[in-house]
Structures are given as C-alpha cells and as structure tokens.
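The complex appears here minus one protein chain, its other protein chains still in place.
Labels run A, B, C, D and E following the written order; every chain starts at residue 1.
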Amino acid sequence: MTYIRANGRTADALRPLTITRGYTIHAEGSVLICFGNTKVLCTASVEEKVPPHKRGSGEGWVTAEYGMLPRSTHTRSDREAARGKQSGRTQEIQRLIGRSLRAVVDLAKLGERSIVIDCDVIQADGGTRTAAITGAYVALGDAVQGLIAAGKIAVSPIVNPVAAISVGIVEGTPLLDLEYTEDSACDTDMNVVMTGAGHFVEVQGTAEGAAFSRAEMDQLLALADKGIRELIAAQAAALAQPLVKG
Amino acid sequence: MTYIRANGRTADALRPLTITRGYTIHAEGSVLICFGNTKVLCTASVEEKVPPHKRGSGEGWVTAEYGMLPRSTHTRSDREAARGKQSGRTQEIQRLIGRSLRAVVDLAKLGERSIVIDCDVIQADGGTRTAAITGAYVALGDAVQGLIAAGKIAVSPIVNPVAAISVGIVEGTPLLDLEYTEDSACDTDMNVVMTGAGHFVEVQGTAEGAAFSRAEMDQLLALADKGIRELIAAQAAALAQPLVKG
Amino acid sequence: MTYIRANGRTADALRPLTITRGYTIHAEGSVLICFGNTKVLCTASVEEKVPPHKRGSGEGWVTAEYGMLPRSTHTRSDREAARGKQSGRTQEIQRLIGRSLRAVVDLAKLGERSIVIDCDVIQADGGTRTAAITGAYVALGDAVQGLIAAGKIAVSPIVNPVAAISVGIVEGTPLLDLEYTEDSACDTDMNVVMTGAGHFVEVQGTAEGAAFSRAEMDQLLALADKGIRELIAAQAAALAQPLVKG
Amino acid sequence: MTYIRANGRTADALRPLTITRGYTIHAEGSVLICFGNTKVLCTASVEEKVPPHKRGSGEGWVTAEYGMLPRSTHTRSDREAARGKQSGRTQEIQRLIGRSLRAVVDLAKLGERSIVIDCDVIQADGGTRTAAITGAYVALGDAVQGLIAAGKIAVSPIVNPVAAISVGIVEGTPLLDLEYTEDSACDTDMNVVMTGAGHFVEVQGTAEGAAFSRAEMDQLLALADKGIRELIAAQAAALAQPLVKG
Amino acid sequence: MTYIRANGRTADALRPLTITRGYTIHAEGSVLICFGNTKVLCTASVEEKVPPHKRGSGEGWVTAEYGMLPRSTHTRSDREAARGKQSGRTQEIQRLIGRSLRAVVDLAKLGERSIVIDCDVIQADGGTRTAAITGAYVALGDAVQGLIAAGKIAVSPIVNPVAAISVGIVEGTPLLDLEYTEDSACDTDMNVVMTGAGHFVEVQGTAEGAAFSRAEMDQLLALADKGIRELIAAQAAALAQPLVKG
Partner (left out) sequence: MTYIRANGRTADALRPLTITRGYTIHAEGSVLICFGNTKVLCTASVEEKVPPHKRGSGEGWVTAEYGMLPRSTHTRSDREAARGKQSGRTQEIQRLIGRSLRAVVDLAKLGERSIVIDCDVIQADGGTRTAAITGAYVALGDAVQGLIAAGKIAVSPIVNPVAAISVGIVEGTPLLDLEYTEDSACDTDMNVVMTGAGHFVEVQGTAEGAAFSRAEMDQLLALADKGIRELIAAQAAALAQPLVKG
C-alpha cells in the first residue's frame, strides 16, 4: 500500500518551488527560496579577508552559517543567541552547507577573499537544510557576478551548479522532498547533495526507525537524482533573469 | 538652513509604512512591518507557562527578544549565536520592547500564560527598535484575538495601543523617523514610545554630539507625538482587516 | 495629597551627599560618592592604549564598567563573575555611564590613550547609576589632572562638567533623587544626565505603572535641573580641595 | 594504477583490530578498541534516570559523548574543556554514535534508565568515529549483561549488533578503513554504520575533492559491507570471552 | 644579612590591623578588615536554603566567594564578570576561604540554612586571602549572633575561632604578613590557616624561587603561629564590642 501525500503530490514530486533573487538590498547576493512552506533567506556577503589557514595562500574561502528564527517552527524554540550557544544540529547543518558550496568553487580563482553565506530559516516545514544549500548556490552566483562586474575577478570560480534535496521512506513508500509531517513519520531519511554533472557531493542517510536495505537506498538515490535535476534547472532559470534588488 | 532629506521627504514625515499580518503560518501573531527599507518580522508566541516570579500569581507575562540577521546591515555583523552572547545593544533593545508592551497589557486579565514576542530584523535602515515595538503591538493583538477565539480568555488584556518612533536633530533640523544615514549624522537621537492616549511609556534621548537644550527637546517630542498618532492609526487600520495567514 | 518622604526630606531635596577623593591609593582617580545610603566607588584608570576602532586616530577613549557587590543589596544577588555573564541591566548602565562621560570629553585632546572608569556599588539604596555618573566625573577629573601634572597632556580634555540624578512620581508627587523604597513604589522613573551648561546628555524616562503625561514630564525635568545644578556645585567644591590619597 | 598502502595492506583489508574488555574497573562496560594505531576507550555507564523527554515513558535512553585527548593527534589540539566548548566536529560525532547505538536498542526493554557511552580517543590515526561506534557496541553489551546479572532487566534490549567503518577513494583506488595519511589524501570519504543483518543505520559520504559517481559509491558500499561483517564477527568473539576487569 | 622592611616593621610584626564591623547595612554580617593597605570587605548573608547535596540532611552549609575590584591592584585587572569567567586563582581562593570557615562550624547546629560569605578586595597590597579569612570569621560571627537573637538557633555553631596569615622568605629572611613588594620578591610563600587552639586548618607553601628546606619551613610555621594568635585576639576584641551598623 502506498502513502498518500498532502495536496495530491506524487511520491516523486518536489513541492512548489520559488527562488526570489535580490530579496534584501545590502547583501551581495540575497535569495529567498521556498520549498512549499519552508522558506529560507540565503545571503552571500563578500569580505576582503580570509580565515587564518588561508592567509597568504592566494586562495579564497567560502563558509556558511545557519539559523532558525525562534518561531519559524510549530512551537517556539529557544533563541540560540540567548542560550549562548549553537546546537549540535545547527553546527552540523552549517558545516554541511559550507562543504557543499566549496565543492563547486575553485578557491584559487576566487582570490584571497571570503564569501560568507547566511542561511536563516523564516518558516520551517521540513527540508530546511536542502533548501538552504539550493538557495545558497544562487546567492553565491549573484555575489560572484558582482565581483566580476566590479572587475575584481576575471572569470567565475564556480565550476558546477549544486543543489540538495531530502528523500525518505514513509510507511514503506519512498518519497521525494519530505515535508515536516512526512519527515516526522519516516523510517529512513536521506539528504543528498549533487552537482549538475549528476555526481554526489554529500550523501547522508539515517535510519530513524528500522535500518534500511541496499535496495531501499537505491530507490532513494534515484528519487534524489530526479529532484536535483529539477532544482538545478530552476536555479539556472532564476539566474538567467536580470537581478532586481529589494 | 534646513537639512534636505532623501526622496523629497519632509522633516515631519514618516517613511512609507506597511504592516503585513499573518506573514508566517506557525506563530499566533506574525507581522512584517516596514518603515521604508527597515523590515522587521515580529512574531507573538503564546506559551501556557510563566517565568518563576509569576508562578502561582494568577498573572501572565509578556516578554520580547530581538535579533538582527547577520546581513540585515550594510556590512555583515557577527551572528550573536556564533559569538555565544547577545550584545549590550541587543539586550537593551529587547528589554525596551518588553517594557513597552507590558505597559499596555493588564497581566491579570491575560491569565497565567506568557506571550513571547520575537522581533527579527530582516533588513535594517535605521529605526529598527521603533519598528519592532510598533509591529510587535500588532502581533500581540493577533495573539490575543486567538486566545479570545479559543475561549481561553474572555476579554482582551490590552488596555491601550502603543507605538514608537525615533526623532533627532541633523545639521540643526529636527527630523521624524530617522533613516540610517540620518541616524549616523545626527547630534541628538531620541526614541519615544507612546500610547494611544498620547502619554509616554518611554523617552530615551541621547546626545550623540553636542548636548541638547530644553527647547530642542520640546521640538523633538512634538514631532514624535505627530508620528506616533499616525502609526497608531495605521495599526488600527491593519487590525481592522480579516487575518489571512501565510 | 502629597507623599511624605523619610527623614523629613522635601520633594525637591537631594539626599545627604558626600564625595571622597583619593579613596583608594592605586587608581589615577578614586572617588567614593554617597547619595544617602547609596555608596559607589568610582575609579579612573589611565591606560596607554585605545580600542581597535580608535587605533591610529590620534584620539583617545573613555569607557566605563559597572558592578554591584553581591550583598550591596537588601538580599544577596548572584555574583556576575560566578554566573559567567553580566546582566542586561549591568550592560545598559555601563554603556550609559560611558556615553555620559564621553559627551563632555574632547577625545582628540586626550591623545591616543584610554581612561577606564570602574563604578562598583558598595551599598545600594536607589540611584546607583546616577551616583556612579556623578562620582565618575570627579574621578575622571583627578585622572586628567594627573596626566597634566605628568606632562602627558597640556590642557584638560574635559569641556564641561556632567552629573546625573533620578526623578520620579510616587503616589502623584514628583520627587527628586529617589531612594530604594520610593523607586520601588514609583509610577514613573526618569534618569537625567545634564551638563554644567544645563543641556541634556541623556534623558531616560520609563513608565513603571501608568504612562505619564507631558505635564508630568515637565515637572520631572524641572526637578532634575535643580538637583543637577547642586550636584555640579558639589563636584566643583570637591575638586577645589587638594587631593590626599588613601 | 593502484594506490599502495603502508605495511602491505590490501585495499579491502582492515587494520589490525584488538578489542579489550574490562579495560578500566569502575565503568559497567569498558572497552579499549584499536584499529591499528587508532585507540579509543569506550565506557558504558548505567544511570538510573532518563532525560526529561523520556521521564514517565517507561522507556530508557542511550546517549554518547566523544572527546580526543589533546595530544592524541600529530600536533596538540586545544583541550575543549579549556576552550569552553565542544567543536562542531565533536558534536557531530557524538550525535552519530548515539543514533547508531539507539538504532539497535529496544528502549522499552531497557526500562526507565540511561546508558551513557563515553568514547575518548587515546591515540588518533584516522577512523576514530568508526572505532568508537564499534567499541561502544561492546561496552554497551557488557553494561547490559551487568543489568541482567543484577536482575534489573530480564532480557537484553539489544536487537542487533552494529559496527562502523570508513571507506574512501585515494588516487582513484577505493580503500577500506582509512588511516590518517589516506584520509588526508582522499577525494571521497564515507562512513558507514551497519547492523549484523547487513542493513544501513547511517551512510555519510563526502566529496573532499571531486564529486563522486554512483559507480564509485557502489564500490565503496561493497567494501564497507565486507569490513563491517568482519568487525561484527570480532565483536561477537570478544563478547564470547568471560569478562575480566582492570 | 637581614632584609629591611618598610616603615620600620620587624620581621615578625603584623601590619597595622583594623576590623570594622557593621560596615554596610544590608548584610547580616559586614566587616571591613585592613591588613595595612590591604582592605577587604567581608559580608555574611544568611539564606534559608542549602545546596542540593545538603537538602534534607538537617545540616547547613557555609560557602564563600571572592573577588577583586578591577582597580584594587597597581594596574587595572580585567573585570571577571566582563570576561565571563572567574580565574583559577579566584576559584582557588574562594574554595580555601570556604573550607577554612567550615572547619570551625558545626553544620548540624547551624540547621538547614546557608551562610554565604562574600570577600571583595577594595584595595590590594598582598595577603588578600588571609585578610579575607580573618575578616570572614568576624562577619560569620555577627551573622550567627543575628540568628541566635532572632531565635532561629539556640547555640552558636562556631566551635573555634579561625584566622590566617601569610609568611615567606625574602632575601633569606623569614617574614610575617607579606606586603605586595615582599610577596613579589619572595622565594617561598606560605599561607597558614589556624584555629584558636593552635591547630592547622590549611598549610599551603609554595617555592616561588628555590625549593625550601625543612628548617625554613619550621621557621615559617613559628612566625605564622605568632601572627595568628595576635589576629585571633584582635577578632575577639572586635566581637566584644556592641555592633553598630552603617
């Protein structure tokens, strides 16, 4: 028997996707990305300095931070700034976003400067980290175009598009792009980060309930592959439009 | 000689004001308020518990937290959650918001529950604390209406509307509702919180440059009075509409 | 009907005021100031360095820190050093003290050095922040005289005296210089920082109970003006004496 | 061309593996596990209490903490206790260990008590997290046997063995159980946690250099499957011996 | 050759000693103790609760906290509350003070309540920890007398007086009660805490320069014995006076 999704969505369908560039005016890249009710603001900030381990290397750096507004969730979560530390989950996610972006950037071509990506969840309904990675790529693209337009770099250091999606098995049915109620009910949850060339940057699968078999894993990877191809097409379409700020 | 403001704004004019209720779907009250380019998301969360000093009192509590997204500002600011503490400025502002709202709420009528207001700055261009107070009042109103609709309280504990605005003297000219470039250049900066009855809840005036005279203070208070009356009218108009979420 | 104060004090009278210079031996300025039972030790320390935002500017810096001894209060408060952070109240107060002093100092004339003011409350009975500002000005004066005597600066960078007092409305009566029991009972509480020229450096009024009218504010400002003139006279008298240490 | 490993190890061979039970005397389970030069002490502590989210549920809890001695590494790392916080990497690893163990424990059968697993790296040479999971399972087993022997539970809540191994691609060659120099040089790094039934509990693959293809992933999963079967056999052999402490 | 002390003090002489009871008005015991230029305010606060390890035991608790005002020292030290943690030195000293007082209190006779001693250094010139212990004993005595006067306890739980002094060897000369310049120059530094019966509560000797011989230790202990007998006589004399507050 098959799990029936909300809103008539099929098992292999993404939620409605919107990518709004120039969402805020100050950042070099600023993208609001919505995977259905999940809304994440991704900003890219260019800084003319690098962390200590890159100083004098001639190479740049790309890093990311992640946060959730306290009431982006169903019930209010404590504000991490008030608690005085970031949770393990937050750190895990921001490290993942940073690695995913660095995997498609030639840091030597970026020059000795940093691009800091801030991914802040305005509203959460599952899949915030995958929306963050997918939106962050677009914000990064705008920041890079700004550097080229300003004559600071000659060619783009971005060597490949990258996007991410969650997949999982709910009541025996493999599903693409889990929303919150599905995520809470799933036995297996997998986040996949893939390049435009169809290669993996990250695969993180977790058995929330029963351990999963190799056959189940293959089904999930196929779903993820389909979803990420659609996301990468949407990123390209968004970036093909002229940028309007604010 | 008189200071000339951007966009032909007169000295006693507010910036374009928008108040969007139901901006996000989970919070009991959720308001995006824009004072020109300053955009603050104010959510109100109802929690069926009170802090220790109110336990068993039969009275409720209203409190606020404030934050700025790292790239809401012209250049990126450190994320407070990553630094591990809230700045003195952040604490000052969130204490001010909380006091301002409690000044217009009858805590006994609220019953032994809390309303937590989160004010998160999406984009900053001066006046974030006054926008936060003004928007928070509307979010509080929606949360209270939800409690009444749910039969949890019989009458509204809100005894008065409240709003806030900044005023200041720039190059000798008293101005209403300072934007960032004006705020940076001003000699005197004053934040005024006032009720619908025209009474003061808070007055915080600071000489950034030269100390200010009593006559200057009188001019500023008159400007603030005018601006707050307009804000309170706008709050009432916004709250008169039916609430649509998301 | 009028509120009757303790010890036959009239509504517009300061508490007994003492200013003891040279209270401790190590600091460049060291003042014990008593507003009645409120006792604050204010020390001024000269440091031949400035914070990062002033480096290379040729300008100096004046900053302040504030603390209360754990049993300066009626019941013991937690030690902030043991709790691992300063409260929001502490940060608000020390920022206020610093701004108030910088408002009367020409930082260029100070030269590229810092004066750090420490205000530590030995005994609290209301008005600790205003006593701190008033005493800090005297400690600052002694530190500056020391710099002149040592030939490090030629003229005093202090351009104006500054002092502070609290005013408030208790049971309908406007009062000058609130002691603790009055402060706890007041509807409106205002702290005013003023220069010797009668101009405002800071005005911070808060409605603890009912919001206050413009007429009430005018009464409070008049009281504050009277009190601050007396404080500034007392500061001048104290500074006119020869300094004896320890 | 094929990468040549140190010590004549073949691409699909584990490093020399030792599992020493009863390594210290106080803990309910205490295991020193060595994957070659990687040495991790895993202790299991039984506590007759559960965290808040399990109180009154009748269910128990299993959690893990991870640390590295400052000089377990080639160059000394800062002590996390002295720095005042655990790194993102530490938190990621301890969360992974905890999830991996909970995946094979029936928390209802454990009863309302906790087992806390501490994994402390005495010496690091790559693969510390996989050694930690593999050793932690054995320490957990000893703690559970102690509970049964003491009559506190009737049957073991452990439903499956679990072990973990790293795999990766170095200079084009897929390798099992990476040591530090291999880990530093690899393009792709994958940690796999698997049950005795051959099902996945966690799969975490990361492209350190070039993104990896589906075919490469299949090769790595096959290597991991082989290694984990050997580890699970070694765990069983170790647990079949009588326990001697200290 | 013998070291010549400042102010004609002999090697076996204490500095001028003053003990002022009732120094502040709120605390149950409040003592300013001066060992020459070293001035420490010791307050004793009675709290009708005990820490977790004493709850339900019928026994009370005595504990101490220690701090230095930032400019109590020759050059300004960072404020521990601002730094966000107490130094190792601070913690060592406050643990020593607490142990020393508990050594002379029968916690069962105190009843299930706490006495918290705060020792805050107003001015430092060597020997702050020994002055703190000596003054804390007097503050403790006043707090205990208050409990007896209030009928909360019938007899004093204090079983013995206790006091402390430093001794050390400077340029080969054993000295009693080191002041700062002596402390900085000494080869061996010893703090001795002793009861009125002449027994040791704590002996902490440290070789700052060359290690010290058994003969030197004997000389130092004899000096300490002499000094502590004088301190205990002075404590008794102070406590024999009627208490006047403020």
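Heads up, the rule we're going with is that contacts are C-beta pairs under 8 Å (C-beta built on N, C-alpha and C of every residue); 3 or more make two chains touch, one makes a residue touch a chain.
Keep in mind the model is a prediction, meaning the values are calculated, not measured.
Peer 1: From the touch rule at the top of the page, work out which displayed chains the omitted chain touches.
Peer 2: Looking at the entire complex, the absent chain's contacts are D, E.
Peer 1: If I consider the whole complex, including the chain that's not displayed, which of D:103, D:116, D:133 or D:193 touches that chain?
Peer 2: Only one listed residue reaches the unshown chain, and that is D:116.
Peer 1: Looking at E:91, E:173 or E:219, which makes contact with the chain not pictured?
Peer 2: Going through E:91, E:173 or E:219 one by one, E:91 is the residue touching the chain not shown.
Peer 1: Touch as defined at the start, partner being the missing chain; which of E:55, E:74 or E:199 qualifies?
Peer 2: E:199
Peer 1: Determine and list the chain E residues touching the chain excluded from the picture.
Peer 2: 85, 88-89, 91-92, 94-95, 99, 103, 160, 190, 194-195, 197-207, 210-214, 217, 221
Peer 1: Taking the full complex into account, what residues of chain D touch the chain not shown?
Peer 2: Contact residues on chain D toward the absent chain are 24-27, 30, 37, 39, 41, 43, 45, 47, 65, 67, 69-76, 79-82, 84-86, 90, 116, 118, 120, 122-124, 246.
Please note the rule applied: only the chains that are shown with their structure count from here on.
Peer 1: What's the minimum number of touch steps needed to get from chain C to chain D?
Peer 2: Shortest path length, in steps: 3.
Peer 1: Measuring centre to centre, with centres taken as mean CA positions, what chain is farthest from chain E?
Peer 2: Ranked by distance of C-alpha centres from chain E, the top chain is A.
Peer 1: Report, in whole Å, the distance between the mean C-alpha point of chain C and the mean C-alpha point of chain E.
Peer 2: 32
Peer 1: If you average the CA atoms of chain A and of chain E, how far apart do the two points sit, in angstrom?
Peer 2: From the centre of chain A to the centre of chain E is 60 Å.
Peer 1: Tell me, which residues of chain A touch at least two other chains?
Peer 2: 84-85
Peer 1: What are the touching chain pairs in this one?
Peer 2: Here the touching chain pairs work out to A-B, A-D, B-C, C-E.
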